[in-house]
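The complex is shown incomplete by one protein chain, all other protein chains being positioned as in the whole.
Chain naming follows the written order as A and B, and within any one chain the residues start at number 1.
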Amino acid sequence: MRLAFLPALLFALSACETLPAASSDDSDIRYVTDGATGYPFSPAVEADSWVFLSGALGITPEGKLIEGGIEPETRQTMDNIQATLEAEGLGWDRVVKCSVFLADIAEWPAFNEVYKTYFDGNFPARSALGASGLALEARVEIECIARR
Amino acid sequence: MRLAFLPALLFALSACETLPAASSDDSDIRYVTDGATGYPFSPAVEADSWVFLSGALGITPEGKLIEGGIEPETRQTMDNIQATLEAEGLGWDRVVKCSVFLADIAEWPAFNEVYKTYFDGNFPARSALGASGLALEARVEIECIARR
Partner (left out) sequence: MRLAFLPALLFALSACETLPAASSDDSDIRYVTDGATGYPFSPAVEADSWVFLSGALGITPEGKLIEGGIEPETRQTMDNIQATLEAEGLGWDRVVKCSVFLADIAEWPAFNEVYKTYFDGNFPARSALGASGLALEARVEIECIARR
């Protein structure tokens, strides 16, 4: 009877002892370098199960901006973000927040039409604004925060 | 005497056993849809006790931008954010970070005069910048991150 306490107590202890380890993992920062461009930013950085993705552009694997204006460029940008998410074992359903920078805010409706097709009814929080210019003369840049 | 251990042990176990559950809740994403506009973003999204609010504009419940320039528009924008916060049981004292996008950076001082009246001495971290354009031709858009 007395010994019956032992396994339960050991379980209680082992459960509790995972805490300090978990807590120290929470402070770790992990740099995602797949798809790095040579520019001074990581494609994504993770800490405490939050994944911060760098602003993405509608560039092809060759590093050239895709042609054809806001619609193909939005599609390529979203595909690039999706590739980064999938390489991390994540999907659009784990994205909680996006920031959208447009070269011309007049393209907001056309942007929205492509953007919304990537979601299944549940949309991340979002801000959108016109920028006075984007790198590589892009028409759109999108930055996301995902939750593992 | 031996049985006296039992309640304490059960308490220890029950306290520890809440951990895996709490940890799986931390991964949950909750979409706030009250006040959704039909545009592809949620008014707010919560994960792990962090609440990301979408960029808010100074629109009335009818979806029209309020008239009168930067001051009434800032007030309406802040009131709209406050309504979203309050519906979540939160207040301005739970907002840790704001991003402010202005149609004209020259309106930054006038914006500040209205903005600061919503806080009780403790201000969130903040960035502000001029945008080359905002949705609905707004003069200001404000995005906030709150901690539950």
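FYI, contacts are C-beta pairs under 8 Å (C-beta built on N, C-alpha and C of every residue); 3 or more make two chains touch, one makes a residue touch a chain.
Treat the numbers as computed from the prediction; the structure is a model and nothing was measured.
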Q | Interface residues of chain B (partner: the chain not displayed) | A | 1-2, 5, 8-9, 11-12, 15-16, 18-19, 49-50, 93-94, 96-99, 102, 104-106, 108, 112, 115-116, 119, 122-132, 145, 147-148
Q.
Tell me which stretches of chain A touch the chain missing from the display.
A. 2, 5, 9, 12-13, 16-17, 19, 26-27, 29, 31, 39-48, 52-55, 99, 101, 130-135, 141, 143
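Note that in this section only the chains that are shown with their structure count from here on.
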Q. How many Å are there between the centre of chain A and the centre of chain B, using C-alpha atoms for each centre?
A. 19
